[in-house]
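Quick one: the structure is below, questions incoming.
Missing here is one protein chain; the remaining ones are kept as they sit in the complex.
For subunit A:
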Amino acid sequence: MIPQDIAHEPSWYESSARARIDGVLDPGSFTELLGPQCRIMSPHLALFDLPPAFDDGMIVGRGLLDGHPVAVAAQEGQFMGGTFAEVSGAKLVGLLRAAAASAGTSQTVSAVLLLLDTGGVRLQEANAGELAVSETIRAVLAVRQAGIPVIALIGGRAGAFGGGSLVASCCSRIVMTEQGRISVTGPEVIETNKGAEEFDSRDRALVWRVTGGRSRALLGGADRYIRGDVASFRAAARDRANPPAFDIDTMRAEQVRLEKRLERYGDCHDTPEIWARMNLPDPAGISEIDDAAFIERLAATGGAHDAR
């Protein structure tokens, strides 16, 4: 029998990008830019005999969160693995640039929400995709410099891999679930290059243990760990006050923190080793306990480890 809480709470992981947007924003407040009826699609997929999508897997627009305007972009992880490509990238960059330009005007937004769900660059249009990632990073930083927080919400089927992980790391905040994964190199790519003994991509427990939300939250790679339902994402997106400063002091502190992290845990082979070295109780059990128990344990470690 399906537990009550699952039956009544839609899962972020199972939802489409459009359903996620509807669940995060105030009901009925979303206005899409370059919607499907505009038919702004990839010109490249036909060459590979692949069906396009009317929105190229990237939905961008404006809406309200508690009555305050926000800009929002959502990747559809089920279409081509939620890839960064020429058209989808341009839509995202355009949204971010508009958000940065809006600062201080009557059109300003209180935050940009990035609902990332991506395996990285779309290989069929890889050069354009790589350019899109770097343009996105630059645009995210411009938004932050304009004083507008950029919040990454990660809990989809594709996770945030490749360029998606780099974009996430440039955001003001990263909100994650257990299933949301962040890693520059995906499990299959590691296995292909280094062999299954290095990383077995079919071992889901290993993939989640290493790249999943629990590992990232404990190591300071994510600011917030939440349950995987849509309502928890909305609650996390609402909490957008006091974003970390985007200045040289923050960057220097982050560099020091990352150097220390590498020094302390760089020789570890799996996350329970790291958790044991962090003196967390029952390190082997951390991937097994339920979300409520994990959130309690995370709080006991001193709470929010700022990803920045």
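Note that in this section contacts are C-beta pairs under 8 Å (C-beta built on N, C-alpha and C of every residue); 3 or more make two chains touch, one makes a residue touch a chain; residues count from 1.
As a working rule, contacts and distances are computed from a predicted model.
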For this session: Among "Malonate decarboxylase acyl carrier protein", "Na(+)-translocating NADH-quinone reductase subunit A", "Lineage-specific thermal regulator protein" or "NitT/TauT family transport system permease protein", go ahead and choose the protein name stored in UniProt for the chain not displayed.
Result: "Malonate decarboxylase acyl carrier protein"
Seminar exercise, completed: Of the candidates A:P10, A:P52 or A:G220, the residue in contact with the absent chain is A:P52
Seminar exercise, completed: Given A:S11, A:Q78 or A:T301, the residue that touches the chain left out of view is A:Q78
Exercise. List the subunit A residues touching the unshown chain?
Worked result: 16, 18, 35-37, 46, 49-55, 57, 76, 78-80
